[in-house]
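Yeah, one chain of the complex is gone here, protein chain that is, but the others are all in their spots.
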Amino acid sequence: MSSYDARFRVWRGDAEGGDLTDFSVEVNDGEVVLDIIHRIQATQASDLAVRWNCKAGKCGSCSAEINGRPRLMCMTRMSVFDREDVITVTPLRAFPVVRDLVTDVGFNYTKAREIPAFVPPAGVAPGEYRMQQEDVDRSQEFRKCIECFLCQDTCHAVRDHEENKAAFAGPRFLMRVAELDMHPLDAASDSGLDRKRTAQEDHGLGYCNITKCCTEVCPEGIHITDNALIPLKERAVDRKYDPVVWLGNKIRRRPSS
Amino acid sequence: MATGTEPHPQADAHGVRGRTRAAIASGHLRTDRWWLAPASTAAGLLAFIVYSTWRAFANTHYYHAPYVSPFYSPCIAQNCKPMHAGPNWEIFGGWWGLSPALLILIFPLGFRLTCYYYRKAYYRGFWASPPACAVAEPHKKYTGETRFPLILQNIHRYFFYAAILVAGILTYDTVLSFRDETYAWGHMGLGTLVFLLNITLIWAYTLSCHSCRHIVGGKLKHFSKHPVRYRMWQWVGKLNDRHMLLAWASLISVALADFYVFLLSSGAFDDPRFF
C-alpha cells in the first residue's frame, strides 16, 4: 500500500457560470476517480455535487468527463494515470449543467418516452411466451445498457448541435428501437407501427454518421454502432430505398420473418 | 428533477460552449494524442487517392501477361490493351477515349465511399465531424445523413452487389495468373501470390460489409427458423468485427497488386517465376 497526493481540477459552478478548481488530495492503492471525488467531498468541499449510486459500474450514475473523455468515475482506476498527472474532472458537456458535476439529463428521459413501447403479441398468454436463445441474443446485448448516457453525451450530433436535440433520439434510444425491432415477439407491425421506418422518420436515425464515438465510450462494451445503429440503418433501407425488398413484400404480402 | 424536463430547443447553437452547458472555454479537455488517429487516417486515404488517381488516368502499364491490374479489370472499352482470354470485353465502343479504368473504378469506389467504415474514417479525418470523440467540431450546422447528397449513403447495398461482381472478375484474373506469359496453364510467379493475397483480402473485405451481414441474416427476426442463414450471419459477423482492418488491408493490397503490374509492365522488375 502506498499513498500519494494527486492534483485534481474539478469543475465547480452552476448554470450561471463556474470554473475548474484545484485540489490536492490523497490517493491510496486500488482507488478509482470516484473515491477521490468522495474524499474531496468529505474533507475539502462538503457541498461538491456529484451523482453516484452503486460504485460498481452497474447503475450508470457517475458519468463525467475525465481528462476530456466521457467515463464512469467508478470505473476509472487511478492507476491508469501517472502520479504527476493533473486530472481534470468536468460534468457531461452535452447536457445543461445543474451544479458542479451534476447535469440535467432530462433530454434522455424525454427521448425514452418518444420510443413506442414493446407491443405484446395478441393471443399469447403470460407464461406461454416461447423464444429461442439465439433469437433473444441480439436484443439482450442492447439490454445490458445501464443508461449512463455517455453515448448520448459524446455524440456530436447533439453535443455540438443543441438544435438537433428535438429531432435526434441519440444512440441509446435508437438502440432501443433496434432492440424492439429485433425482439422475437414484438408485435408492433401488427399494430401498424413500422419501427424500421419510424427509426428514420421519427427518431432521426439519419443524423447518425456512424463515427462510432458511442461505441468507444460505452462502459458495457455494447457494439452500439455495428450491432444496433448500422443494422437499423439497413432495416430502414429495406423499407425506404430498396425496390427489390419493397416489391418482394408487395408480392408476398406478408411481413418479413 | 422531474422526468419531464424538456430539452432546450434552440437554446444555443454553439454546442459545448452553449449557454446552458458547463462554462468551459476550451472545445475539449483531452490530454491524449486524439488527433493522431484522424490525421493518420486522412494521410493514408490521401496517399491512396493520389496514387489511384494517377494510375487510373495514366491509361498505361496495366497489363503484363498474364497479369492485369485490378484497376483496369474488367476492361470494357475498345482502347483496352488486348488480354488473351482476359477480362476485356468491348461493351463500350470506340467513342470512349479516356482511360478504361474510369469506367470500372466507379464501382469499387462507390462501394468504399459508402462503406460504413470509410464513412467514419473520412467524416472524422476530412470533415472533422467530429475530429475525435468529445472534441468539438468546427461546423455551425450538422444534418448528418438526412439530406442530399449524404442521404445517398443509403444505397451502399447496391454497390455491395456490384462489388461482388467485381470481386468475381478479380477472382477470374487471379485464376488467369496461374498461366505464364505465353498463356500456358499451370504456372506460378510472385505476381500470382500477390494476386492471391489481394483477392483474399478483397473477398474478406467485401463479405465483411455491414450490408452483406444484413442481407445474409441480419434482417431476420427469428434466427431459429433459418439455421443456415444464422450460421452465415455469425460467420459474416466474425469478419465484420475486422471490417476496419480488412478495409485498410484490401486497400493496400489492391494498390500493391496494381503497382506490381506497373513495375512489370514498365520493365522495372521481372516477375520471379516459381514453375
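Each chain carries a letter (A and B) given by its place in the written order, and its residues are counted from 1.
Everything below uses one rule, namely that contacts are C-beta pairs under 8 Å (C-beta built on N, C-alpha and C of every residue); 3 or more make two chains touch, one makes a residue touch a chain.
Quick note on the criterion: contacts and distances are computed from a predicted model.
**Student:** Which one, "Fumarate reductase/succinate dehydrogenase flavoprotein subunit", "Heme exporter protein B", "Sugar ABC transporter permease" or "ATP-binding cassette domain-containing protein", is the UniProt name for the chain you do not see?
**Tutor:** The UniProt record for the chain left out of view names it "Fumarate reductase/succinate dehydrogenase flavoprotein subunit".
**Student:** Would you mind spotting which of A:K58, A:R197 or A:K240 touches the chain that isn't drawn?
**Tutor:** Only one of A:K58, A:R197 or A:K240 touches the chain omitted from view, namely A:K58.
**Student:** Would you write out the residues of chain A that touch the absent chain, in ascending order?
**Tutor:** Interface with the chain not displayed, on the chain A side: 14, 28-32, 35, 41-43, 45-61, 75, 77, 98-100, 102, 104-105, 109, 112-113, 116-118, 120, 126-127, 129-133, 136, 139-140, 143-147, 180, 183, 186, 221.
Throughout what follows, only the chains that are shown with their structure count from here on.
**Student:** Where the CA atoms of chain A average out and where those of chain B average out, how many Å apart are those spots?
**Tutor:** 30
**Student:** Using the touch definition up top, name the residues of chain B that touch chain A in the complex.
**Tutor:** Checking each residue of chain B against chain A gives 1-16, 18, 20-24, 28-32, 116, 119-120, 123-124, 129-130, 133-137, 139, 141-146, 150-151, 154-157, 210-211, 213-214, 218-226, 230, 240-241, 243.
**Student:** Show which residues of chain A lie in contact with chain B when the two form their complex.
**Tutor:** 11, 13, 15, 17-20, 65, 67-70, 85, 88, 90-91, 93-98, 103-107, 109-110, 113, 132, 134-135, 153-154, 156-157, 159-166, 182, 184, 204, 206-213, 216-217, 226, 230-231, 233-238, 240-242, 256-257
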